[in-house]
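Note that this complex is displayed minus one protein chain, with the remaining chains in position.
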Amino acid sequence: MAGFLKVLFRNLLQGPSTDPFPLVPETFTPDRLRGKVVINQDLCMGCGICSYVCVAGAINIEKREDGHTITVWHNSCCRCAACRQYCPMHAISLEPNWHSAHAEADKYKVIEQKTIAYEPCSVCGKMIRPVPEATLKKLYVHNDDVDLNHVRSLCPSCRQLEDARRSAGLPPAAEKKAVE
Amino acid sequence: MSISTYTMPLGPVHVALEEPVYFHLTVEGENIKNVELTSGHVHRGMERMAMQRTLVKNVTLTERVCSLCSNSHSFTYSMVVENALNLEIPERAKYLRVLAEEIKRIASHLFNLAIQVHIAGFKSFFMHVMEVREIMQDIKETVYGNRMNLAANCIGGVKCDVTDELLEYILKQMDVIEPQLEEIKDIFTNNHIILTRTNGLGILPPEDALALGVCGPTARGSGIVRDVRRDTPYAAYPDLEFDVITEPGCCVHSRAMVRVRELFESVKLIRQCCNKMPKGPVFNHMGKIPYNEAFAHTEAPRGEVAYYIRTNGTDKPARLKWRVPSYMNWKALGVMMRGCQIAEVALVLNSVDPCVSCTER
Partner (left out) sequence: MQEIIKGHAPLIDALTPLCTGEKAIKHTTDLYGNGYHWFRLDQSSKIKDAARILKGYQARLIMISAYSVTDGPEECKELCYHFDVEGIIYNLTVTQNREWPIVPSITPEFANADWHEREIMELYNIKVTDHPNPKRLFLDEKLDAGLLASAVPLSVMMNGASSKDLWERILSEKEQQR
């Protein structure tokens, strides 16, 4: 019995180990805590892999002619981080925010929503999601001579033609705007 | 007055953990003659749900079969899919999987031990064991981001890479927890209250344990050397050094002592994982899904978890079936409780570390 009395006495001196939340402003929250999902609109391409791997069906992507809207309903999200794992653009992160209490009336309002606007291709005019700058820099890291701003404004097929022209030593295609 | 038998209903709320299951105890005075149980209150049809979801989604679904062995489910499920797809996993992922599994094992064993002393009426010690378990809970939250569902595994490897700083942190916490585990071991071995309540109670003779196919600490507490980590080596276990703990007592106390001593084996495994962690990628992408069937099993904290899968060339499994350790261990209660008194039912029940939500899926 003496063995435990020692433990008991030590614990008594130590005092309570629980935080009296919400009377204290914050409690133990490590940086890697899997909290609310956040979408980086600069990176999201709208490919939909996140909603394919989401077991809870918490991610919805609505595609329109002029852009796409990605919505995460926090009330369905089970914070398994599968979307973060499979997103090829690393556009999804889980921030250490676990505050999720809300009124019943507001239940459909607890969402993370980002709308990404598309722009017309500078050559053919087709509406496209411009490739994020950071990705372009990675893709063309060995091509210093390429004008990234110009490439960024091209749709995939025009970009392919452009790359072929460059390989063949031809000058870049005239931009549509310039022709007009 | 002659002694008559009486059937006593117990439940539906689980007498050890707050889970629903009915017991029908046939008693003669205070002594139990026979035990039967009625379950099915939390049958959620999860195997069928799994057949309607894609292989990737089922990693998260299976992790939610049970909270205490959540990691073992996603681990074994990922393994069975890898077997069916013939998908190799990177060396680093093997170590990371073992690391997560052993962290969960310490937390799970401590939880069971705490509940045992709680039932024995030793509340202050219950609070202390739970407090020590908080060290493991903090590790899980700091490293993986959640106290229960680690979301560590994925098909082809792991989702959660652990940085060198965090490996350092885990090693430091192991140094903090080890002396406290020694203290717990000492109290479990020598404390008068624990010994009087549990020693020699709920006997499961080795021959019954073999016949009923029990697994995990329930089998090892009856002196049976059975550990999937040793018998069917998987992940990084073949490269790591650990002992399979057995106790000859066959009683509630020896099952508890198996868990107490396994805590130190897990600490040993965690230290080895942190020190030997290979560098490199943490997951491989899935290839083409063939027509195939596969089987995999692992040692969860409560015993053996087994998965069987049939794939049919689509991204959804044609059949996914799993069996949890509790499913095998419930039957042993009939043997253990024979001759026990009513007041001892909860202690015997807790000694097999039962899980209703696991059993019924």
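As written, the chains take the letters A and B, and residue 1 is the first residue of each chain.
The rule is simple: a residue touches a chain if its C-beta (ideal position, glycine included) is under 8 Å from a C-beta of that chain, and two chains touch if they have at least 3 such contacts.
Computed from a prediction, not measured in an experiment: that's the story for all the values here.
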Touching the absent chain when the full complex is considered, from B:Lys33, B:Arg147, B:Lys316 or B:Lys331: B:Lys331
Hidden-chain contact residue, picked from the options A:Phe4, A:Trp73 or A:Tyr86: A:Trp73
Residue touching the undisplayed chain, where the options are B:Ile32, B:Leu61 or B:Ile89: B:Ile89
For chain B, the residues touching the chain missing from this view: 39-40, 43, 45, 48-49, 79, 82-83, 88-89, 210-213, 228, 230-235, 238, 293-297, 304, 306, 308, 310, 312, 318-319, 321-323, 327-328, 330-331, 360
Residue numbers in chain A that touch the chain omitted from display: 56-58, 60, 62, 71, 73, 76, 108-109, 111, 113
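In this section, only the chains that are shown with their structure count from here on.
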Contacting residues of chain A [partner chain B, same complex]: 1, 3-4, 7-8, 11, 17, 28, 30, 32-34, 52-56, 78-82, 84-86, 94, 96
Chain A partner contacts - residues on chain B that touch it in the complex: 53-54, 56-61, 63-64, 124-125, 127-128, 131, 134, 138, 141-146, 149, 151, 154, 159-160, 183, 186-187, 190-192
